[in-house]
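What you see is the complex with one protein chain gone and the rest in place.
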Amino acid sequence: MTDVVRTGIRPSRVAIYGVLLLAALVYLIPLFIMLVTSFKTPMDIRTGNLMALPTDWTIIGWTKAWSEACTGVDCGGIRGYFWNSFKMTVPAVLISTLLGAFNGYVLSKWKFKGSNLFFGMLLFGCFVPFQVVLLPMAATLGQLGLANTTTGLVLVHVIYGVAFTTLFFRNYYVAIPDALIKAARLDGAGFFTIFFRILLPMSTPIFMVSLIWQFTQIWNDFLFGVVFASGDSQPITVALNNLVNTSTGVKEYNVDMAAAMIAALPTLVVYIVAGKYFIRGLTAGSVKG
Amino acid sequence: MSQLELRSIRKTYSGVAEETLKGIDIDIASGEFIILVGPSGCGKSTLMNTIAGLETITDGSIVLDGKDISTMEPKDRDIAMVFQSYALYPTMSVRENIAFGLKIRGKPKEEIAQEVARVADLLQISHLLDKKPSRLSGGQQQRVAMGRALARRPRIYLFDEPLSNLDAKLRVEMRTEIKKLHQRLKTTIVYVTHDQIEAMTLADRIAVLKDGELQQLGTPKEVYNTPANLFVAGFMGSPAMSFVPVTVEQGEHGLQAEVRGNDGGTIKLPVPDYLADRVGREVILGIRPEHITQPQDQKDDQDLVTKGQFTIEVTEPTGPDVIALIQLNDTNVHCRIDPEHPVTWGETAELMFDMKKVVFFDPETEKRIAA
């Protein structure tokens, strides 16, 4: 595909670069606005405009968002919810990735009667709109005493994430030759030995994809957070939404933007550090789900 | 060394309607080198996998040194296998690859080190021990794959097309090497190949499979000279044996069969006496290229030899010979001609038919008519 266009500066080249750069600006401007607004004073926001740089830079928006802002009735900032999100995300990501790795291993290398059916079942699970499970899940979590707990959210995210992680690993392991497994079995290795000694050492890329995909999905989730958590156990997205959409008092847009930045930072950092895997996950996740 | 009996092995894959192995019976003597050949999809790999225990069998039994191992797990059978793709563990070094099976079996460290050294020495890969498989050439990977099998000193070795990923020159080298190894270690080997020459040179006996059925089991010479049926005859040998439908007649000097060239001229080929009860009936003449040559004076007086004029349709020089194509009774027939003896396509040439080694098949049953 790359040899379509020849070298040399032509008007069409200029136009292409123009369009691409313009698009880049469009994608970047909201981030820019979010950042500069978060460093402005409320006064500055009222007198200046979106694109203007702060007249005097201040981190008051950030500190306020972190520890003082009101999310609904409670006014302790989003600090606690930020940690909630971590406490929910880390175990959910690890568990769902681990389960996915084992499932993928079985579904590609240890097929049994009905394993394809099981795989189809998981595949379909990727498409189901979560609205059809919300109510029974809420009732079940209540029964289990897990309503409004981080543990409950972890469980929910594991259940609805494992289909994706299984897909990732299964598709990755399918491409690894079966002969490798056969050779290991003849060498005397069993189910777990083969997994840990042969497959695991070659799984780093797919682990990255799965971890990053799950991390962004779970960190960014709002629906489960708002339905299954309340008060102290809420994740950051719910807290951010409460903070922004609280109608009491004067709106402090610098605080809103700082809070939004705080909520966005972990996934943005992951994206910047490991964007390659992020994109691979998105593409893989989308092609099949 | 170990002796292996395959007793009417049957295998049906779940979800597949047709049986893949339809009752295979082979007795393999200790130290014997058995080669499995057959067209793609005939079940060679399946048979190997069932012997190794990687696939279960549906019926029959596999007996190793007098003991039924049909239901044993692969790890308990003490069988090693070399795969076409080598299947080296990509994250382990050559040393670790070779040692893996021993480590799993809990062998002491010194013993493992000794064994790895022995095998590396045997295969001349000592200098590669610390490399990862991906850094090795195809031939070196092949050696490592064999090393991994040798290290465990298993009772049986299975080779599934071990050389087919190598280039032609290396393949010949490795072939010789495998032969040497076998002669030295006297191991029992079951070996799958698509390569005719590999089969002929390596095998003690060749087993020809088709559609999951054993067609013939015999020494390379037997399989080549007295193929059991049309399939085996056509499968073994390159260029392949030609099949010409002929009718057996009673001639003045004995039995004969008339063949017609592409220019309409006919000659009578002498045929052996054992076809006496087929006079007046059609049989299929199986004739190999080397049975039709340029005239050779020293053979002139022999029995079952005759000469005739035929138009050469195509010539294919191969180096040691020229393969020429003629037509007999409207079928293409290959002849093997000395390059010193000039023949040109489009012209007629005198050819000599040596009918001593030709074979005949029954057109109905496709089986060879016994001498």
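Chains here go by letter, A and B, matching the order in which they are written, and residues are numbered from 1 within each.
Simple rule for what comes next: a residue touches a chain if its C-beta (ideal position, glycine included) is under 8 Å from a C-beta of that chain, and two chains touch if they have at least 3 such contacts.
The rule is simple: contacts and distances are computed from a predicted model.
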(message) Tell me the UniProt protein name of the chain this structure doesn't show, selecting from "Heterodisulfide reductase subunit B", "Putative exonuclease, DNA ligase-associated", "ABC transporter permease" or "V-type ATP synthase alpha chain".
(response) "ABC transporter permease"
(request) Have a look at A:41, A:150 or A:216 and name the one touching the chain we're not showing. (result) A:216
(message) Using the touch definition from the top, which of A:186, A:199 or A:257 touches the missing chain?
(response) A:257
(request) Kindly state which of the options A:103, A:203 or A:233 is in contact with the chain not pictured. (result) A:103
(request) Just the residue numbers, please: which parts of chain A touch the chain that's not shown? (result) 1-5, 13, 16-17, 19-20, 23-24, 26-28, 30-31, 33-34, 37, 45-46, 49-52, 99, 102-103, 105-107, 110, 112, 115, 118, 121-122, 124-125, 127-140, 156, 158-160, 162-163, 166, 190-192, 216, 219-223, 226-227, 237, 240-241, 244-245, 253, 256-257, 259-260, 263-264, 267-268, 270-272, 275, 278-279, 282-283, 286-287
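Here is the rule we use: only the chains that are shown with their structure count from here on.
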(request) Measure off the straight-line distance from the CA centroid of chain A to the CA centroid of chain B, and report it in whole Å. (result) 57
(message) Under the stated contact criterion, what part of chain A meets chain B in this complex?
(response) 113, 177, 179-180, 182-190, 193, 197-198, 201-202
(request) Over in the complex, which chain B residues touch chain A? Could you list them? (result) 14, 49, 52-54, 74-75, 79-81, 83-85, 87, 89-91, 100-101, 104-105, 148, 152
